[in-house]
Structures are given as C-alpha cells and as structure tokens.
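Every protein chain but one is kept in place in this view of the complex.
Note that the chains take the letters A, B and C in the order they are written out, and that residue 1 is the start of every chain.
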Amino acid sequence: MAKYSIFSLLRNARDDHQNWPRVWRSPEPKDAYDVVIIGGGGHGLATAYYLAREHGITSVAVLEKGWLGGGNTARNTTIVRSNYLWDESAAIYDKSLKLWEGLSQELNFNVMFSQRGVLNLAHNQHDLRDLSRRINAIRLNGVDSEFLTPAEIKAFCPILNTSPKARYPILGASLQRRGGNARHDAVAWGYARAADARGVDIIQNCEVTGIRRKGRKVVGVETTRGVIKTGKVASVAAGHTSVVAAMAGLRLPIESHPLQALVSEPIKPVLDTVVMSGLVHVYVSQSDRGELIMGAGIDAHNSYAQRSGLHTIEHMMASIIELFPLVSRLRMMRQWAGVVDICPDASPIVGKTPVEGFYINGGWGTGGFKATPGSGWAFAYTIANDRPHPLNEPFALERFSSGRLIDEHGAAGVAH
Amino acid sequence: MLEITCPWCGPRDETEFDYGGEAHIDRPKDPDKLTDEAWAEYLFMRKNPKGPHLERWMHACGCRRWFNVRRDTFTHEITAVYRMGEKPPGDGA
Amino acid sequence: MSRQVNRRPEGGRIDRDRSLGFTFNGRRYTGFAGDTLASALLANGVMLVGRSFKFHRPRGIFSCGAEEPNAIVQLGAGARTEPNLRATQIELFEGLEAASVNCWPSVEFDAGAVSDWFSRLMPAGFYYKTFMWPARFWPQYEYVIRHAAGLGRAPAEKDPDRYEKFHVHCDVLVAGGGPAGLAAAFAAGRSGARVILADEHSEFGGALLGLGAGIGGKPAIEWVESTVGKLRGMAEVRLLPRSTVFGYYDHNDLGIAERVTDHLGPAAPPGPPRQRLWKVRAKQVVLAAGAHERPLVFADNDRPGVMLASAAQAYVNRYAVRPGERAVVVTNNDSAYQVALDLDDAGVKVAALVDLRPAPEGPLADALRDRGIDVLGGRAVVATSGGRRVDAVEVGRLNDDADRIVGGTRRINCDLVCVSGGWNPAVHLFSQSRGKLRFDAAGACFTPGDSYQAERSAGACNGAFRLADCLAQGLAAGAAAARDAGFRKGRAPAAPKAPEPEAAPLRAVWRIPLPGDRARGAKQFVDLQHDVTAADVALAAREGYAAVEHLKRYTTTGMGTDQGKTSNVNALGILGQVTGTDIAGVGATTFRPPYTPVGYGLLAGRDVDHLFDPARRTPMHAWHESVGAVFEDVGQWKRAWYYPRGAESMRAAVDRECLAVRNSVGIVDASTLGKIDVQGADALELLNRVYTNAWDTLKPGRCRYGLMLGEDGMLFDDGVTSCLGENHYHMTTTTGGAERVLAWLEQWLQTEWPRLKVYLTSVTTHWAVAAIQGPNARRLLAELCDDVDLGAFPFMSWRDGTVAGIPARIFRVSFSGELSYEINVPSSLGVALWQALMTAGARYGITPYGTEAMLVLRAEKGYVVVGHDTDGTVTPQDLGMDWIVSKKKKDFLGKRSFARSDTARPDRKHLVGLLTEDPREVVPEGSQIVEEVRPAPPMPMGGHVTSSYWSAALGRSIAMALLVNGRNRHGETVTISLPDRNVRAAVTKPVFYDPEGEKLRA
Partner (left out) sequence: MPETYPRQGALDHLRLDARAVDDPGDAGVVMCARRFVGKVNLRGRPTKRFREAAGGALGFAPPVKPNTAAGAGGVSALWLGPDEWLIVTPPGREGEVIEGLRARLGGQHAAVTDVSEGRAVIGLAGPRAREVLMKGCPLDLHPRAFKAGDCAQSTLARALVIVHQTSDAPAYDVYVERSFADYLWRWLEDAATEYGLAVIRG
C-alpha cells in the first residue's frame, strides 16, 4: 500500500497525479475463502480489516451487491459518540470511539474524525432526569460526559435558541466532548484500502442469493457471480440483515425502517458541534463543506425502499427552526433515506447464531456508523475464535429468549 | 407519503394511520406451555421480508379501525387491503 | 449609476417603463421589470459575478435558469438576507441588494484565488491523503478547511417572513409550463379534470419565451398567450407560476414550492405568505420539465463569458440583452445554429460557429454562411484565454475518433463563447418517482424509460427536442392522463403545426482533446461549481473510484447547489471514456429530491413559534395562570408545577404546598389523567386480561388499582378503574398513557379478541378533575356536598353527588397518602368547582399544589410513577408489587414473560428507599449507586436514584432507587457517586410516611 502523506501528494503533483495506485483491487471471486463477509459497508470492511490485522486471517472475501460503502455508510449523518446508558453499550461504543481517535493514522486515510462534541438537549423535567441518569452512568463507566446549563449551552453553541419562552425550552444538555463527526465515505474507503492491502478480496457487484448449509453448518454462499465455498459466513448487511438471515433459515427480532436525512446548501460555519434533541426528534451538525446535515426519527413502517418523503422532513424542519431560528432562510439541497435494522431494545445483535459458521452483525438501528470500528473489531474476534469477545457477548441473539435486553431507547417509560 | 385506503374511510394520507407491524401473528393460546424460545418467537421474531408484506394498520386519525394491508416493502405498492379477521386475498404474501 | 450598455434598443419581455434600481456588490445599477438579476447584470455589462468553491477562479453568468452553477449570490441584508440564490432565477425588484459569495475582499480581487496557484496540490480527494500528521493538528487543519468552504452566510436574525402550506388533490398535475406542459394542461383541462399546472418561472411558455419560433404560422408567444388564456377560463384548472415541482414521492405525492412574493422584494404586501408549499396528491402526473443544455468540456471553459448557447439566446430574445459583443458559438448539434442567427440579429458579432461535426450542412448552416458567419466544421474550441473575462478562443481540428487535435490551432478573439454539447432531458422528477432511466445514444442523453408511478413524460424531458413533437406529446399525455384519472372525454386535440428544419444527429464528444503540446495541466472543467475537472474524473477512475457513486463522492461532482445539472452527464461520459465502457454501462447517478433547493422555513410552514406544537390546556388552566403558577411541560400538556407566592423559591413553595396537604388540605388539578369509559358484557373479561390483578370481585361503587404490562412483562401503565355498574367501568390511566392505553386496548379488542363485547370511549377531556387531599378534605367536601353520605364513603370507592351545586362524580382514591377525593365534573364546570372549593376551603387554608408537590407526596408514600421510577425494563416484582400480580389468573398480558430466565432472576434491580446519612442531602435524580468506590471511574454501578426530594413533612430527604438485589439489602449502606463527591445512604423499604396507611383510610 503506497503511503499517503503530504510528500506523496507533492511527488504525485509533479507527475500530474498520473501515478497514484489503485485504492483497492477488483478481484474475481475465488472458489473458496476462510471467511465470506456479506456486505461491503463500513462494518463489513472493518471486520475484514481486523480479521486480517488482528487475527492473521486474510483468506477473506467481502461481497458487496452494489458499490462498497453504498448502503447506510453512504447515507448516515456521520455522528460519532459513545454516550450510552448501559454498561454493555458503553463498553462497545467507547471501544469504538477509542479506535476512531487513531483511525486516520491506523488506516493512513484521513477519515476526518472531528471531535467537536455532541450535545444532547433536555426540554422538560423528564428529559432532565433521564439526562442526569445518563451523564452519571456514562461518567462512571469511564466515558466523558458533562452537564451544561442553558447559559453554558448558549456559550458553547450560540445559534441554539435557549429562550425560556420557547415552546419546549432548553433546560440543559449533556455534552460528550470526545464525540463528533467523521467523513462517512472515507471510513469505507480507508478500511477497504487497508483490508485490500492485507489481502482481503473486496468484490463489488456481487449479490449473495443463498447460503449453503450441510445440516446446521454453513458450507458456502451462492452469489450472482457463482458459488463460493466457505465455513464461515458473516452477515454485515445493515438494513438487510433479515433478508440475509432468511437465507440461513433464521428469523430475527429485527424490522427494517426508513431513516430520512437531508443536507442544506453549504454556508459559512455557524455550528461547530453536533446537536441532538430527543424530544423534538432531530439531530444536526455542519459538515466540513458547510452543509448542515440533519436527520430525524425513523418512519413507522417497514421498508427497504430507501425512499424519502415530505411529511417527515416538514416535521423535522419545524423542530430545527424551533432549535435554530436562524436557519429558516437556508435551503434543503438534498434529501434521502437509508434503511435501518431496528431491534426491539434498540441495541444490535453481534455474535453467533444457531447455524454453525453463520455470524450476524446487525440491528444497529439508527446508530451504526459510530460503532463501525468497534463493531468490526469485536466481530472479527468472534469470527476468528468462533466465540464472542466480552465486548459483544451481551449482544447475542439469545437475549431475546432470556429477556436480558439492553434497552437503549432513551426515552424512559415509553412502552417499546 | 403513502396513500392508504382505509376499508371504511377510503384513501387517506399515511400520516392519519398508525402502523402495527406484521399481521397474522396470533397470540399463543397457552403461553405457559411455551419454551422461552417459542415465546420469543411470538414476542420478537418477525419475517421482515423485502417484498410483499402482510401488515396491520390502524386509521388512528380517522375511524380508529385496525385492518390488514398487503404492501411491498421495496416498491411500497399496496396490492390489497382487507379487514381484521379476513384472510389475505389470493395466495397471501 | 451605470447605463444599461448591453440592453438592446427594443424587444424582449421586459417592461421598459418600469425601471428598477438595484445594487450588486455595493454598486448601483438599473434594470427593468421582467429582468432577472442575471439579465440586469448582463445589461449593465457585468459578467464576473462569483468565485468558484475550491480554487476561487473568476466565474461569470453561465445559464439563464435553475442549472446555474456560477452566479450564486447572497440576496438582501439583515433578517431577510438569503444565501446561495442563483442570479439567473432572481426576479429583479426595486431596491434589490445582492453580493457575490465566497470571495474576499471582492469578487474582482479575491484573496482566496491563491488557492488556484496550488491547485496542483489539490486534485480530487486530496484531503483524504493528507492532513493526518501530526494527528493532533487535525482540528487546526479542519478549522481552515471549514472556513474556506461554504458559500453564503446564514442570517443572524430570526426570519420575519411567513410560510404557508396547502394540501391539494387533483386529477392531473402538470410539472412544467413550456410548450409540452401547456399543451398537456390544455388537453387535460378541457376534459373537466382537476388540473394543476406549475412552472418555476414568472410566466408560462418555457423555452418559447426565449425562442423566435412559430406555431401555427404565428409567433410562438401568441400560442402561449392564447393557451394560457384558455386555461384561465377553465374552472378546474389551477395555474401556478413561480412554482417549482421539486419532489416526487410515493403514491403520486408531490411537493411544489411557490414563491408568492419573493419577486416583489420590500414591496410585498403584508397579507400573503412569502412562499407557499403545495402538497399535492395527484391521480396522474404529466412531467413536462424541459431540458438543460449541456456544456462542452475544454480547457479553461470556466472563464466568464463562456455561456450556454440557449442562455445567450434567451438573454438576447427574452431579456433584450447582449451578453457580449463578439461571440464564438461552439456546438455539437443543430440547436446552436439558431442561437448564432439570433445573436447576429441582436447585433452581437458572431465571429464563428464552430461545429464538432465534420461537414455542417442544411438550411441553418446556409443561413449563417449567407450572413457571412464562418461555419467551422470538424473543429472544436480547445481552450480559452483571458483574465476576468474570455478574450479569445483557440480552435483546433478534431480527428475522426475525436481523441486528438490534428494540426495547429487558430485563435479567434471574442468576449462571449456560446457552448452547446447537446441536451439533457430534465428527468429529475421522473427519476425521483422511481422510473428507470435509459440512455439514448442518438441524443447522448438519459431519457425516461419504464414508468413506476402514474405519470408520463412529454416534450423535451422525454427526449423530444423538436417543438412539434413537444406539442404533440403534451397534448397526448394530457389527454391520456385525464382519461386515466376517469375523465372519458380525454381525447387529444390536434397539434398545431410548428415547422422546423430536420435536425442532423449530434456528435457526442465528452471531452475536447487538448493540443498535443498541452496534454497536461490544463483545467477542463466538468463541474463548475465544485471545480471538478476532467483530470479529476480520470484520477478517480485510475484510483478505483470508478463506480458512479464513488466518482461523484470522491470528486464531489454534482454535489453542489446546482446538483450537477450541467455536469453529471459529462462526468459520466468522461468516466466511460476513461474506463473504456460506454456511458450506458456506467449508469446514472441517483436524482434525489429536491429538484432545486427548498427553503427550510417553507418546509416548516407555520409550525413555528407559538404554533410549533400544541400546548394542551386543562379547563382550569387560566385560573392557574391568574395566580402565577409556574407550568411544566408534560408531553404536550401544560401542567401547573408549583404556585410561588411572591418571591418564594420553588423549594419553599413546594414545601408549603406539601405541608398544607399533610396538615390540612390541598387541591390539585388532575384533569390530565387519562379516562376511558368501558362498557359491554365482556368489560370485566377485558380488565382481567389486561391488568395483572383479578377484577371479578369489584362491585359497583368500588375502585381498584391496576397495573398494565406489555407482553414483555414490563410495566406499561397504571391507574385506578372503578365499577360504575353492571358491565360498565371507568378506567383511568397516567397522563402520558391516555392515548397509548386506549390504542393498546383497542388493538387487542379489534385484532385478537374481536369476540369480546366491549366498547371503549375516551372521556379524558370530558371531565375536569380537582382532587382535594389532606386531613381536612372530608370537612371541606361536607360543606359543599350534602347528597353523599361521606361517613359511608370508604377508601377506594366512588359516589355520584352534587358539589357546590354541580353534578359530580367523586372518587375516594389517593395519590398522596392522605384522605382524598378526586372530584370529576364536566369540563365546562371545572373552574366553577375549583373556585367553589377554594372559597369554601379558605378556612382550612386550602392550598393549590402543583405536580412537583404531587410527586413529593407520592414519593413519601412510596408510590411509583410509571416512566419516572420505571423505564420499560421494570416488572411489578422488581417494584415489590407482587401483591398486585394475580397468582390465580391463568393468563394476562405479559404474564408469560415473567418466567424467562433473566426476568425470573431473584437478583434483578429492585425498587428500594434510600435515606442519606446527612438528612439535608437531596441527591439529584438520576444519580448512580456505585458498588465499589474507586478513586476514579470506571466504577461498577448497582443502580440509580429514580426519585429524590426534600420531604418537608419528614424534615429530611427521601429517595427511591432501583438497586441490584435491592429487596435483600434493606439496612445496607450504599454509596451514591456524584460528579464531585460521594454520598452515603441507607437502603430501606420504599415507604417513608404513614406506612400503615392509616391517614389514607381515615
């Protein structure tokens, strides 16, 4: 892998950039691999990378039905944070955050991880109680989290409407300073380039159409580009986890929903942090290009359509203007939707399945992007050792039978 | 925004409806006899297909009646609407 | 004030009697009504209007419409300033102020232009390869990147304007009011169908406004005017000018942004909204969105003065403006020939028409030659020269494969270069509707393939570029749409004649080759707004970003505010060329809504300020306000939180309110509680199925408390249900649970238990509820109620009676642990009741108390609040409420889940009481209990404080917590870790006041 740096940039500028090497190969699928990963998004590519780097397993194919990084990796709102309530979540998300902190250097690819902080707003007494519980739990798990008063919020993010006369006034916020944003495409590309360099075959335009089993054991996958033999199949197909699992004869506690997002036209910097509000259901940040990126809650119905709509964003926009009155004269430039896998407890499923050699990493809901490095890291361990790492052990499928759910809905007291 | 035809009120905007997820999941008659796994099947496990889906909707802002819909989760095309207790038309999903 | 030096002496669709003054970059100019900002600037000789995003290169007006990549301006100042508008779409008004974006100190001398010197170091995606060392410097790098990026500026003040919405249904929506759209609307409208015709421009006619073409032997504009006149006469046709159909969503749901008063500027009348969002559900849609002309990609094709040929034509014809003095027209198709003729007519010297096709022939070429205009076939403009404006082009000869320039080049002086690389049908809406695009090799463009929703395309957006075809397709599409919408008369009228010479095929050359001696380094722009060059596209492909979406994302082609209307197809063509696939194999990028950017304020509409979200009021709300209550938001409800007297602190007020209840009597507004009337022969059976306890023994006149669980066994809601009579019950729910519980019960009744004969009716807001609580409650009630035997009115029962002359239903239930009556009266009498109680209660010092005191009082008694002490992960057993879980009932909702291995664990988190060692210490709710105190986190946690208050009655703090194995730890001391210190507390039963309930039953 040719190293990227200011020096390589200067050298290549001299050659008019004619000599940059390919970031990844486009190999033909081989007959067999030790591990086949279904899904060439951030999580799948990270899994492949850590399989190669941490476990020395390089006979790995990543099968992507479209273009790599083209699913939710390309469609999310790029928020990275680890301020989760339960110990199990804090552990895996903070492992992820720690990996984010060195990721550009690790991958030699600038993923533009920017720790500009994540604010979670509280608008009523219920929110404040919940926020306090979270801040304390997060802090005691060794993760950074602090409370800001409305005056401190105003100082930290001046364009927020902190007027006590607002319909839902801002009464406080939690701030995770280590949270922020990263460049979503770069994460997929960086992992792909690094995995490819370690021998992983990334095969685009290759859709898995079936999973072959002998008894309860996986023996291969059928694809649009032929049959591939393997003893280990790992599903990392965010949004489509149920579809892949069905090929292995499994039903999952997952439903797929549209999640809508949009960006504004680029403007000069006005927002230097990430702001989230559960009550009015929005989250917003400003990209390095100057666009305000925002998202809302999921649409209620099951869908694989990646279709956006108008009513969801009308609601979203009213909330945005309630929080940031100054954005009223900005304009929406693009809107889109991703398809997210939602588990009943809003936590992922990462681990083994009743089918031997079939592993699942999915159900990340609306928050998968931030987990990319940690999820890949733990999942690689699970695949390599055929047993979960302590980080992902609590996220096993069995929890739905035992009742040991990890409820991260956030809005306490709501029947889920 | 989807347009859903309430069997009573006719075509209305999606925003008037509540979604109830997969249809035809019957509550087990004798839950105590089920294993934890079988109970989890009923509670949590869903088909979640990409394609035709039999699902429940309720006209929340209208007549408040629940009914069934066959809708393709990829194309969003609605190919059937039928009342509670009725079987899906044709061969189901 | 400068003269309009480039204004033609006559013609154009401008009103020369209405001169309008405006400023651009601080200089004053004048234009005419009917001008756009762009046409007015051109009339005044202003071509340089902006700087590019990345290299800050000078840029001029490039188009005359929505596709404009360069002329991006900041409009207005102060609260009404708006960033990133296209000068080509801004209608001129008196007093308009605009300025270039992304340049400093001025558009002429932009300091950022130094970045052009380093452009070699900034190929596509360069930032992914650098700024990584040292890692800690990234925030500084990023600061610079962020401040260099972005175009205009957000206002610094609140938006003073109004935005409105309309929901509308129609039979046929026609998107686009050019020849095809007008024809379609006419054909559909005459059938009687409800038709909406929307067009983004100020007047209908589309391209016809800028063409000199004829229809039916008359100037096309006459046909436009006559057709619009006929449409105006049709009662069911709605014409929406200045209205952009921007989004095509599921099930023929479309969004239209109407700019109602934008064109009036400060003269806008106060009544109507600034903009209006039309949310249309159309039975049928006709897309007639026209086409965008495609530029050609050659070196330095971004210099001010390079312009789309059709734009130059529109400027001379529609706006009577000469965009230059000496033009070179370069084209690969026939359409630009008429442009050259029109320019010549307008007095613009056409130095040459350069046609990429080898041997231009036909009547148009002849006409040019007749006028002495050079027609140079088989040649292309390979480069331009100039500073802030083009001063010459270099023309070279293409070889047969169009991949080389053969021989030398020739320089032609000019200040205007009109380019035409063919036409891209505006398939945006079609693609948004999910229709599949197909590549049309003849036109070298993407056209609509199979439809997906109930829509049809007509005219240029359907790949029909000849006027006669547009008219015929429009009429046919409009008639067919009306027919499919159920209007039988929908037969297409005959199309008028619109003679045009037969067009010769175009010659698609995606990138004009450079002369051999300059094969490197020249900038051939593909995306003008984002400064993406052909070399960037090639670099992306070389590095492996060859998938269309990779190319787009890596180079940022098409990601600007113009959404790549002039760049996408050229980029795909070049990608195909570089990768050796044809463009059809490369595929198209996804067109995402909106077609052009849509204002946030417009999307929000009037859901702002006090109308952002409903504030629900109880019948006694105004009374609470009148005595200075402080309210809290509970869901959408406004509830009185506490009632400070004078300068009293919240703590003092709450203490006072609590003590009043404990010592005499308090009154609380409990109207928000959910109330459901349950009737029917199987009402009892329903209660037994949805509550954890048994209801068979509940007699009329009696009340019972119940818990509802989800099927997962977790607490879902609680409340008291009373038996009103045979098969008739009054159920109460939590405030937040009112709608949820009703929906939950309805769902079970309708889906799972349709045989149960039960009817549910919400009566939540029918009743106003005033609860009087405290040892003097009975005495107070006795003064106002003489028809209920209060002595024979035990706890957990209800009576109908008259209170202060008002018919009431009185429930003797309590959420404070005191003697208590919840008095329900019809809502319109809530205030009358409340005031009567206040008056009669004065002698007892009756004290209104709010939700905070209510929470303290119930916590003293250890009563849980669902959603406060529980969070969806708590079972009744966890709360120590096994007593209310029937052991006898075979089944109820949620029961089975108790037996799951984790739910059955004996050491789950249990509700406990906490008494801090220092009784004055009130720990914040949400504090965590740590199982092992360490100098610093992480520390293992055992639970958290769910409720915590100062109890005035007890003279100390009290708290409740969910604690691991808490039920078995009473008497233990635990540590609560606050951010700055630790607090020790004893674990107790969660009941602090009157544990035997003597006061309750008094």
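Heads up, the rule we're going with is that a residue touches a chain if its C-beta (ideal position, glycine included) is under 8 Å from a C-beta of that chain, and two chains touch if they have at least 3 such contacts.
Since the model is a prediction, treat every value here as computed from it, not as a measurement.
J.: Please work out which displayed chains the absent chain touches and list them by label.
T.: Within the full complex, the chain not displayed touches B, C.
J.: Which of these, C:807, C:845, C:940 or C:979, touches the one chain of the complex that we don't see?
T.: Hidden-chain contact among the options goes to C:807.
J.: Quick one: say which of C:614, C:845 or C:995 touches the chain that got left out.
T.: C:614
J.: Which residue, C:660, C:745 or C:831, contacts the hidden chain when the whole complex is considered?
T.: In the complete complex, the chain left out is touched by residue C:831.
J.: Would you mind spotting which of C:406, C:681 or C:1002 touches the chain that isn't drawn?
T.: That would be C:681, which touches the missing chain.
J.: Write the list of chain C residues that the hidden chain touches.
T.: Output for chain C: 164-169, 194, 271-273, 279, 281, 606-607, 610-611, 613-619, 621-622, 637, 677, 679-681, 757, 759, 761-768, 805-807, 826-832.
J.: Going by the touch rule given at the top, which residues of chain B touch the chain that is not shown?
T.: Touching the chain left out of view, chain B contributes residues 8-10, 12-13, 15-16, 61-65.
Note that only the chains that are shown with their structure count from here on.
J.: With chain centres taken as the means of their Cα atoms, state the distance from chain A to chain C in Å.
T.: Chain centres of chain A and chain C, defined by C-alpha means, are spaced 22 Å apart.
J.: Chain B to chain C: how many Å between their CA centres?
T.: 28
J.: Pull out every residue in chain B that's touching 2 or more other chains.
T.: 1-2, 13, 18, 36, 39, 43, 75-76, in rising order.
J.: Which residue numbers or ranges of chain C touch two or more of the other chains?
T.: 249-250, 253, 434, 712, 897, 900-901
J.: Okay, in this complex, where on chain A does chain C touch?
T.: 4-6, 8-10, 12-13, 16-18, 20-26, 66-70, 74, 87, 102, 104-105, 108-110, 112-115, 123-126, 129-137, 139-142, 146, 159, 167-168, 183, 185-186, 189-190, 204, 264-270, 286, 288-290, 305, 307-310, 313-315, 317-318, 320-322, 325-336, 344, 399, 401-405, 407, 409, 412-416
J.: Note which residues of chain A are touching chain B in the complex, please.
T.: 240, 242-243, 246, 251-256, 300-305, 307, 309-311, 344, 400-403
J.: Using the touch definition from the top, list the residues of chain B that touch chain C in their complex.
T.: The contact residues of chain B facing chain C are 1-3, 13, 18, 20, 26-28, 30-32, 34, 36, 39, 42-43, 56, 58, 60, 64-66, 75-76, 84-85.
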